Structure formats: C-alpha cells, structure tokens
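Just one protein chain is left out here, and the rest sit where they should.
Should a chain be cited, it is by its letter among A, B and C, assigned in written order, with residues numbered from 1 in that chain.
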Amino acid sequence: VRADVLRFPLPDPGDVSSLRQAIATGAVNPREIVAVIGKTHGNGLVNDYTRGFLAQSLALLISAATGETPDAVRKRIPFIFSGGVEGVLSPHYSVFTATPSPANASGEKALAIGAAFTPELKPEDIGRQRQIDLTADAVIQAMRAARIESPSDVHFVQVKGPAFTQADIVTAAMAGGKPASDNPGKLMGLGRAASALGVGKALGEIAANHAIESAIGKDFNVFSSVASCSAGVEVRVNEIVVVGVSSKWSGSLAIEHAAMTDALDTAGIRQVLSRLNFPEAVQVSTEQASRIRTAFVKCEASRHGTIRGKSHTMLNDGDIDQQRHIRAAVGAIVASIINDTAIFVSGGAEHQGPDGGGMIAIIAERAA
Amino acid sequence: VRADVLRFPLPDPGDVSSLRQAIATGAVNPREIVAVIGKTHGNGLVNDYTRGFLAQSLALLISAATGETPDAVRKRIPFIFSGGVEGVLSPHYSVFTATPSPANASGEKALAIGAAFTPELKPEDIGRQRQIDLTADAVIQAMRAARIESPSDVHFVQVKGPAFTQADIVTAAMAGGKPASDNPGKLMGLGRAASALGVGKALGEIAANHAIESAIGKDFNVFSSVASCSAGVEVRVNEIVVVGVSSKWSGSLAIEHAAMTDALDTAGIRQVLSRLNFPEAVQVSTEQASRIRTAFVKCEASRHGTIRGKSHTMLNDGDIDQQRHIRAAVGAIVASIINDTAIFVSGGAEHQGPDGGGMIAIIAERAA
Amino acid sequence: VRADVLRFPLPDPGDVSSLRQAIATGAVNPREIVAVIGKTHGNGLVNDYTRGFLAQSLALLISAATGETPDAVRKRIPFIFSGGVEGVLSPHYSVFTATPSPANASGEKALAIGAAFTPELKPEDIGRQRQIDLTADAVIQAMRAARIESPSDVHFVQVKGPAFTQADIVTAAMAGGKPASDNPGKLMGLGRAASALGVGKALGEIAANHAIESAIGKDFNVFSSVASCSAGVEVRVNEIVVVGVSSKWSGSLAIEHAAMTDALDTAGIRQVLSRLNFPEAVQVSTEQASRIRTAFVKCEASRHGTIRGKSHTMLNDGDIDQQRHIRAAVGAIVASIINDTAIFVSGGAEHQGPDGGGMIAIIAERAA
Partner (left out) sequence: VRADVLRFPLPDPGDVSSLRQAIATGAVNPREIVAVIGKTHGNGLVNDYTRGFLAQSLALLISAATGETPDAVRKRIPFIFSGGVEGVLSPHYSVFTATPSPANASGEKALAIGAAFTPELKPEDIGRQRQIDLTADAVIQAMRAARIESPSDVHFVQVKGPAFTQADIVTAAMAGGKPASDNPGKLMGLGRAASALGVGKALGEIAANHAIESAIGKDFNVFSSVASCSAGVEVRVNEIVVVGVSSKWSGSLAIEHAAMTDALDTAGIRQVLSRLNFPEAVQVSTEQASRIRTAFVKCEASRHGTIRGKSHTMLNDGDIDQQRHIRAAVGAIVASIINDTAIFVSGGAEHQGPDGGGMIAIIAERAA
C-alpha cells in the first residue's frame, strides 16, 4: 500500500467542499481514507463544538460518497480534530489515505499509517491507569495495522480521547464513579497525560513501572516524544493514529520528528527539517515548502512560569487560556520557519515531550 | 551626552522594585532618565489600566528619588506603555537615560534620543488632521531635542496618544464635538493611524499632500517605516520619543530598523540583525543575545484575511481581539530569532509599515 | 390548525436526542414542524459555529424521520439559532408545530405562526435598503402564511439573516461589491438593524420614508417593538418567523409582548406577564411557570455608557463582547422574574425596541 496525505482548507467547520470536490474529481477515493486530522476554529477547550461539527460534516460527506452510514464511517475512520487556530494559524484538515500498491522496489521505507480505538471510556476512567493501559494496547494494535515493525519507526502518535462537561462529571459521580477531577478542563488535561503515558508505554519510551497513574502531573521526566494527545466532548473512546515508516509501504513520503525542549527551541524544528533534507535557512523557501504535506506540533506553557529565565504570564491569565497563548506563539514560530501556516498545533503537552516544551513531526516528500 | 538603555523585569504593574534597586545602587541616575518604554500585563485595548498603574508607580518612585512632584516627573519623562504580553512575551520596561559625556572621539554616530509632547487632544481630535499635524510638529521638536540632523538617522519613533472610553466620547459629542468614531476601540485605531501619518510627514516619508485625514484607513500605501503608535486612556497628549543616531552623542549603542512585509517576514528581522553585525543563524546565540538592549516590533492581522495565501481567523474572532492574536504570533517569531522574550510588541500597525506587516527596530551594543 | 410550542434541552449542539425521542414517541410529528428557534453554546458573534452545527443536526434528524433530504428540510423549516447562553441561561430549542384542527369554537384568537424567506443576500446587501425592503416583503408573506389579519395581532417577528467572515467581505469587495462595513462584527449589526427596519415597515410601525438605509445606526427613535433580529454565518437569506394570534387558529396558547425601555425595565416584563394573567409577584411561582412555553428577549448595552445615570463598562471591554455582557445581565433579570432559565435572549437590539432597551415576548398557556 501507499500512504498519501492531502491537506484541505476549512473555511467553516461545516464546509467540507474542498474534500467534496477532491472526491468528485477522483483525487481522493473516499473508501481509501484511513484517518483525518485537523485544526478547527474553536477554543480547543471543553466548550469547543467545532470539532464535533467537522466530524459530523465529514461523516455525512463520506457516507454520501461510499454508501456507508454516517455511524459506520465514524467507526471506520478516526476523525481527530483539535480546536484553536490562534494567531497566524490556518484552519484545515489533512486526509490520510492508503492505496493498494506494491512496496517500494528499493526496499526504502515509506510513510505508514494505522489506526485503532480503545473501548469506551467513562469520566472515572480519565487520567487513570485504565486509560493508560487501554491506550497502550490500542497503540500496539495501530502499529500492527500500520505494519510498522519497530517502535523506532514510529514518529507520531495522535490520540484523541473524550472530554466531559460538568454535567457528565456530576452524573458519573452521582452514579458512584470517582472522576479524577470535578473540573472539566482539568480532567481534560489528566486525560491527555494518561494517553501520553499509554503511548510511551506501548513504544518502550516509558518503562511499565513508570507508566502509572501516580506519575501523572507529578513526574514530568516521564514522557513520550512522539505522542500528541487531545481531548474533546465529541468522542467517547481514545482514537489512535500511528504514523511512521515501514518497508511494507510504498511511495515517496517520509516523516521525521524531534522533541522541543522549550517554546523557543528552533533547533528542534530545524533538526526535523534537516533529517528531511531541507536546506539550512531561517525560513524554508516557498519552493521547498511545497514538499511539506503536513506538520504536527505539541506545546505547553512552562509550569515554572519562565522561558529561558524570563517570566511569562500565560498561567496567570483569566482572560485567555494558557493553551490559546502557547498555540499562538509556538504555532507562529514553526510557521515562520517552515513557511506554512496550515499546521496542526496542539496545546497541553503533559508528558508529551520535555517539560515546558513538546514535540514536532513533519511529513514531507523526499527531496528529489 | 551618552544614551543608555536598561531593561527591567515587571512582575506586576505596581512593582518597580528593580528600578528602585538600580537607583539605590547608582546604576541609574533618576535625573538622567529621559523616557521609559515598556510592555504591561493588560489586554492593550481600551480597558487596559496596567499602563496607567505602571506610569503612576514609576512617577512615585522617581519623584521620591529626585524630589520632583509626581506630576513634574510625568511632564518631564514620557512613559510609554503598551499592554499585552501574549504567549512567550515577558513584561518589562526599558529605561532610557542621557548622561553628560563628550561625543565619540571617532566621530562615529551613537544612539540618540529625544522626546516631545503635543498639546492636549480631545476625543474629536483623534484620527483628524489636527492630530496628524501636531504629531508632525512634535516629532520635529523631538528630533531637535535628540540633536539628530537627518531624518535618515531616525530609526524609531514611538508615539503614545490618548484613548477615550465610551463615556468620554459621549460627553464630547454632547458638548458639540464630532469624534471620528463612537466606538472606543475603533477610535483608538484611528488615533494610531493619524499619529503614524504625522511621523511620516515629519520625516519626509509621506508627502504633506498624502499625510491627510482622508488617507486614514483607506490608502495603506501611505505609511511610515519607523513609526510605532499606541494609545491608552492614561494619557491626554501625544507623547513622542524619537530614537536614532547622531554624531553629537557618544557611547557604543546602535539602532537599526526594517519594515516587515507580513507576519512571517523573518527576512526583515534578519536584516536588522545583520546591520547590527549579528552572525547569520536561525536563532541568535545566548552570548550574542546579551548585546541586545531592547527591541521594538509593530504588527497587525492582515486585513484581507490571509497570510501568504492561507486564511487566518484573527478578524472574525469574538473571543480574542485581533491585536492579542497578532502580538502573540509575531512576538514569538521575533523572540525565537533574537532569543529574547522581553521585547516591545505592539499590535495595530495602521500606516506603520507595509499593509499586513509592520516594522522592527533593535537597539544593541556594537559588536566588539 | 393548532400551533404548539415544545422546548427541548440542548446538552451539545450536536445532541438532538430530546427531539428524536419526542418524534419516536409521537409527541412531535416531524412533518408538522414549522420553525425551530433556539439558543446555542457559542459566543453569538461571527465565529460562532454552534448555530450551524445545531441546524445541521436537526436537518439530519428530521430528514431521517420524514424522508425529505436535509436540504429540503432546511428550505421548508426556518432554523433560527442565537449563540450565547451567558450566566444562568440554559441552551435549548423551541419547536413550533402546526397541526390540522378546526378553529376555536369560541372565536377566541389563538397562537398563529408563519414563516418566509427572502432571496439570497450578499455581503453588499447587508445593512442596505435592499435588505430592508426584502425583509418587509417577507414579513408580509409570513403574516399571510400565518393567516394573521392585522399587524396589531403580530407580537413577535424573529429574523435570522446572514453574517459574513472577513474572507467573504474581502471576496465581495474584490468582485466590485461595496459592503457597508469591512468589519465582520459591525456588518452583522448593520444587518440586524436593516432587518428590524424591514419588520417595522411591514407592520406599519415605521413609516416607509423612515424605513431607510440612512436611518440605520443614526435615528434610534425609529424602531420595531416586535422585531428580534440575529445574524449568523450559517444562513444566506433572511429567515423570517412571524408569531401572533389569529381567529383562524385554535388551541389554548397565547402570546404577548412589550418594549423594555432599558436593561432594568422589570415593568416591561411584568406587563407581559400581567397580560397573560400571571399573578403579581417578584417571581412567578413554579406552578405558574409551568404555563410558560417559551420567552424571547432582545437587549443591548446602552450606547451612552450609562444605565439610570450610572456608568457601565460594557462598551469599553476588550475581553468580553458587549453582547455577551448584556445577554448575561438581562437574561438573568428575566429568568429571575419568570422563574425559567431556558429563554431566548439575544443581544444587539439596534432598532429593535427603544434605544438602550429592547423587547420581550412570552408564549404561555392561557390561565385556566
């Protein structure tokens, strides 16, 4: 099989006309879509309904094109959306397809992708060992689906797990459940953290005896450098997409990743570009930028309140959530270097990359 | 005279202890302070009172140190603060001093600074020809104070003018005045625009027949590339600080500036660094960064809704003001390149640099 | 025919399970639905996509139930949603149905409802005479559909018109159109104003020579006291729902309305309750509150910056939009009096009720 990644602009979470046209012209075969990952217009927090709106819009479109029911589409294809296109960022979605094709004759590894889902998670499962372990299982399952043989060939694992509103949490508590937090936003963060530990455990980045509930929010030396975890009220399971390289796949796309040690770690960004053979430059040229298929960034406001010794104000702000601040900032830094604003930037990097930093992964066509 | 620029961290707009200590140790002579320019914690919009709080705090501190009344301090020293330290930005203030000293023996031009104030401006003057013309007059006066002989030696003109609340505007209208807008935020923007035209007119960047009220918000080809204009409810006149180079001044500080053509224009940033002899690099090294005394950036969300062909959402957002978005983004880009987050980044670049872009100026010690 | 109004809770703009169940049990016949009016979770401003999400969700549900296509459903049924459930307000939607039934034997007038749509409106039509006139035509058409004979029997006219993003406005301008504002939020307000003038013109509240473009935003003595106008990016025409009473309809529901002269005008609220025979009380009792089927409120932050002589800050606020402030405030006042938080409260009352105030309409069962 051959993996392809096509990015489409999103004028409105209900407007999927770009993909509709691509299906109409045959550029995308809707049955070959294996995942969609994108950035929507909302705030990326609990009350962000733009993710669910886009998911419903895509399910309808693909359902109409394939004859599947919308529910069947949503069970087959992970739709992973993160809200928040602050600053220069541009709303978009990247469609991943897998097309039958012989492996590369050269034996060169090519972009590989696989998906899996955990069972349904309840409010009391979020941020708990159960979420860690179920996520780890699903990551292994997704690696198998992607036919990626070694964890070192995995460069990006996107997880989208459930978020719950105040009403959901109260209902769960009244039924005897013990959610890890009664604050919807905080529970969202605990879920991202547990998911990250699950990814790290599956890939051997984190020893099983460290991939434990009690490390969450405590020991930030425990992290995965390929995990990118989001949460949203529009899903009820952890949806997992594993992206890497495999000799079983063909095509000319490659993926690389690196940790970002802090918000200003441009060296991490350049490292990924260098591995993908982009020439050294303050900014990727327009011509070279056309090789980039999509980019994923995870970032967070440093917990100790400073960046390179100077204070930031993101964690004291009652008007703008810290995630919106950091997405605007790190998103712009990455955009300015790779010369592309339609990138997936997600805040809330608990245990996803080094404390106060995060990670970046880029999918690009190999240099000619 | 020799100009110096010292930057101090600002933990809280009421906490000026860093400057207090610098005065106590003799590092700063309070009578030699000629201007203070800084970034405070507020939203940078009409209801931002952190600028006024810092101004009051500094006036009290300097008053106590010099024996002047607080009012006399505020009439002598322009306090120019811009609210909004979004993303990675760090609240701070830069203190400009002028110390008696012979001119550089080498004849090399050195950093020069001068200030001036317009007469008081009323709501109905904002965004009008009167504001343009009074600003132009004051810029010329400030140039003279700075003993800068040629407009080409001016690299940065900071203007802080009045903003008015709804109550002020209504009062003015009832008294027969005709404010250019009845919307406080919009009037703030018209004031920045008129101030910029005044700067451009004074420096010959804009021909007198283009530095006219009717060009405001209409003809964005008319701009100053050294003007940086803010507004706030805490002032009632246009306060002007001109920074450039002059053979009448001494010392080892230099200033350079460049236009930024859009939000991703890293080339503009690098241009200023090159002129200041910083080695080519994606990011200025920590060692080299210690040469930077302060940096000023002006930016705006592009009016046509796209950046390099991809849509942004800043102008449709009802939750976060466009200025907060763009400061977070462009501030982070500049910070990542110059390796410094305590920079002055101001949004609302109407007629200040190219449409959709802005300008950057950096003061640094000359390379050894 | 007999009109009925059923209110359903909305846990999420994508969750229409309450109506689904009502259809399943036969409580609602989906073919008899003539309009849906509701409050969704978003900010009620340009970038509010919760309105479109709910519209899509309802169209799918009704389409599945009736066999119509989703598009046909949306052409048949006006879905009118206003975002913003600030403070105590509760997200919900009211489903209006019309069921074949003989007129009341008593000859007593009963609740009557009718809908109509204008042709498509472009960015350059918004806030213009064309929007005023097309709206007036559609109101007359909707009155006829409702078989309401006299304008004095009309108690509520809800209009939902198009809003446009920055991209839409720029595209229109480049194609030669002249939108009345290049600011998406401001254009939204001009559209509400023009729609209100159209309603007032149709009902004879506003003389034709005052229902003119040049009165918009200028002459606030020109207003309709039954118009409630919203705008959103999810529609492209003015959707109009006229609610009143008619001897051609049957049933026990009544509607009354009153102007609110300012944000604290509890007398206006009590006036409507009295006309509907609710006993005098600071708060409607729980038992009496069960008679209320739905309530509509329109309100605005007073332009002169004061309420009963004391200043408010809503128009100076850069963090929270004035509409969100005033909805939270007036919504809570109405909720506290009628003892019901699932009410339709909409901000931006330009020419809808007296300047600085707005209007209220309540549909209730007649007292036994």
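Definition applied: a residue touches a chain if its C-beta (ideal position, glycine included) is under 8 Å from a C-beta of that chain, and two chains touch if they have at least 3 such contacts.
Please read all numbers here as calculations on a predicted model, not as lab measurements.
Enquirer: Sort through C:145, C:202 or C:263 and give me the one touching the missing partner chain.
Expert: Answer from the full complex: C:263 touches the omitted chain.
Enquirer: Which residue, C:21, C:152 or C:283, contacts the hidden chain when the whole complex is considered?
Expert: C:283
Enquirer: Tell me where the left-out chain touches chain C, residue by residue.
Expert: These residues touch the chain not displayed: 9, 11, 41, 43, 85-92, 263-264, 266-267, 270, 281-283, 307-308, 310-314, 319-320, 324-326, 328-333, 335-337, 339-342.
Enquirer: Using the document's contact rule, name the residues of chain B that touch the chain not shown here.
Expert: Residues of chain B in contact with the hidden chain: 11-14, 41-42, 47, 49-50, 52-53, 56-57, 60, 165, 167, 233-234, 319.
Enquirer: Take the complete complex as the reference. Which residues in chain A touch the chain that isn't displayed?
Expert: Touching the missing chain: residues 43-48, 165-167, 170, 182-185, 303-306, 311, 313, 315-319, 321.
Basically, only the chains that are shown with their structure count from here on.
Enquirer: At the interface of chain A with chain C, does the proportion of residue numbers present on both copies reach over half, so same, or stay under half, so different?
Expert: same
Enquirer: Whose Cα centre is nearest the centre of all Cα atoms in view?
Expert: A
Enquirer: When the centre of a chain is set as the mean of its C-alpha atoms, what distance in Å lies between chain B and chain C?
Expert: Each chain reduced to its C-alpha mean, chain B and chain C end up 46 Å apart.
Enquirer: Could you please state the distance in Å, as a whole number, between where the Cα atoms of chain A are centred and where those of chain C are centred?
Expert: 39
Enquirer: Tell me, which residues of chain C touch at least two other chains?
Expert: 47, 165, 167, 319
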